[in-house]
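Heads up, one of the protein chains got dropped from this complex, but the rest are sitting where they should.
Presenting chain A:
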Amino acid sequence: MATVRLSFSPAPVHVRTARLVGVAVARRAGVREDLLDEVRLAIGEACTRAVALHRQYGVAEPVLVEMSDSGAYSVRVVDRAPIEASIGLAALDADQLANESLNEDDLTTGVGFALLAGFVEDLQVRPVDEGVGTEVRMVWPVNH
């Protein structure tokens, strides 16, 4: 059962709001203080990815962020973009990153995934159970 649900229209300006809410709920849930920067970054990356996909595919539906603190702190970020576009964790090495032919959007996507994978130990990216879209699910331990 989610304790906090936030849905926002797919605009960059709202990503900061999602980060702030996500960190506030994490703190209240008992996530360690030294992990909060990583929580903030990871939620931001997941929301940025969702907003980019909605804009790329002209999807006006809101992005959903669901935060739950039952047992652990789990966050789901759900987009409604076509699935074939959004699954796949592309890790880029230094040579690829510096390559002139790599455009900024692809670089940003690759770097975003690297940050998610690097900062979130318990990370899943999978199709949503119903309808079109994917969800990024992230879990952090909490102190009780």
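The rule is simple: a residue touches a chain if its C-beta (ideal position, glycine included) is under 8 Å from a C-beta of that chain, and two chains touch if they have at least 3 such contacts; residues count from 1.
Note that in this section contacts and distances are computed from a predicted model.
J.: Assign the chain not included in the display its UniProt protein name, restricting the answer to "ABC transporter permease", "Spermidine/putrescine import ATP-binding protein PotA", "Anti-sigma factor antagonist" or "Molybdopterin-dependent oxidoreductase".
T.: Missing chain, per its UniProt entry: "Anti-sigma factor antagonist".
J.: Would you mind spotting which of A:V21, A:A72, A:A114 or A:V139 touches the chain that isn't drawn?
T.: A:A114
J.: Could you list which residues of chain A touch the chain missing from the display?
T.: That gives, for chain A, the contact residues 12-13, 15-16, 19, 37, 40-41, 44-45, 48, 51-52, 92-94, 97-98, 100, 104-105, 107-109, 111-112, 114-115, 118-119.
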